[in-house]
Every structure is written in structure tokens, then in C-alpha cells.
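Of the protein chains in this complex, all but one are displayed in their positions.
Right, chain A next:
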Amino acid sequence: MSSSPPPSSAAASPSCPKKMIALRSSDGETFEIEEAAALQSKTLENMIDEDCAGTPIPLPNVTGKILAKVVEFCSKHAEPGVDDESLRAWDAEFVNVEQATVFDYILAANFLEIPTLLNLTCNVVADMIRGKTPDEIRKFFNIKSIFSPEEEEEVRRENHWAFE
């Protein structure tokens, strides 16, 4: 049986027990994540290199609810032997959530620097933006614009080719 190597850089040697990293969310929940999964986050990779004591890494920007899902995502993506098609299907299910949750994932992926999660979640929003007019985008995402009429006129003029 051959297994595909995990997408992250490090591969634990088979004889060593898997190192677990402890994370603490902004609301005090702790989670354990395998090192290989944690290394998908550049932020965690840097923190792991520095930390020796093994105390939970505090993540003040991520709530427990979201961190649980991020751990789930990274663990799945560090799993050996998952074929591309299954992973894609799993990813599609993972982001099949309400808009506000997708934004929470984006913030977490941005803060934790997880390129796979960031691309996945940003693509979901990009799909919602494509083809919409500015008004439709504002309505869809409940964005309040504080452009003055002059500013809006200036923007449309600067990008006139996109409005023709």
C-alpha cells in the first residue's frame, strides 16, 4: 500500500510517536492537533519552532467553534492516502456552511496562514461575487457603502471599461 505524503513539509518518522500540539482558543477551549496537521499553518509552524514547554499555544483571534473546524480541516489535509477527488468532495462539504461562517474561516485561515484553507474559502466568496454588479454585491453581502456621489462617480470613471 502506498500512501501519498501529507501536503505539509515535515513527515514524522514512523518510529516516533506523533507529536501533539495544544491550542487554546480566544474563549478558553483547548484543542489538540497532530504536528503534521499543525504545520499547514505557517503561523503555527513558527510558534512550534520557538515553543519548547508544550503549553497550549494561545490563539486570541480564533473562537473555539471555528478552531475546532480549522483543526478538523488541517487534520484531514494531513491525512496520508487521500485521493484528490475525495479531498475535493470533502472540501466542498466543509465550506457548505452559511456566509458568516465562511468569513470566520477566512479570518482564521488568514491569521493562521493556512494557504489551502484560505484559497478554498476565498474561492467560495469569489464564486458569489463573479458576475454581480456593485449593487448586487452590496445587497448580497449586506455591505453599506459610504461613498459620496462624487467618489462613486470617480470610481466608475476610473474603471469605465468595466461598466460599459
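Heads up, the rule we're going with is that contacts are C-beta pairs under 8 Å (C-beta built on N, C-alpha and C of every residue); 3 or more make two chains touch, one makes a residue touch a chain; residues count from 1.
Here, contacts and distances are computed from a predicted model.
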### Query
Name the absent chain by its UniProt protein name; which of "OSCP1 protein", "Peroxisomal membrane protein PEX14", "V-type proton ATPase subunit" or "F-box domain-containing protein" is it?
"F-box domain-containing protein"
### Missing-partner contacts on chain A, residue numbers
99-100, 103-104, 106-107, 110, 118-119, 122-123, 125-126, 129-134, 137-138, 141-147, 151-152, 155-156, 158-159, 161-163
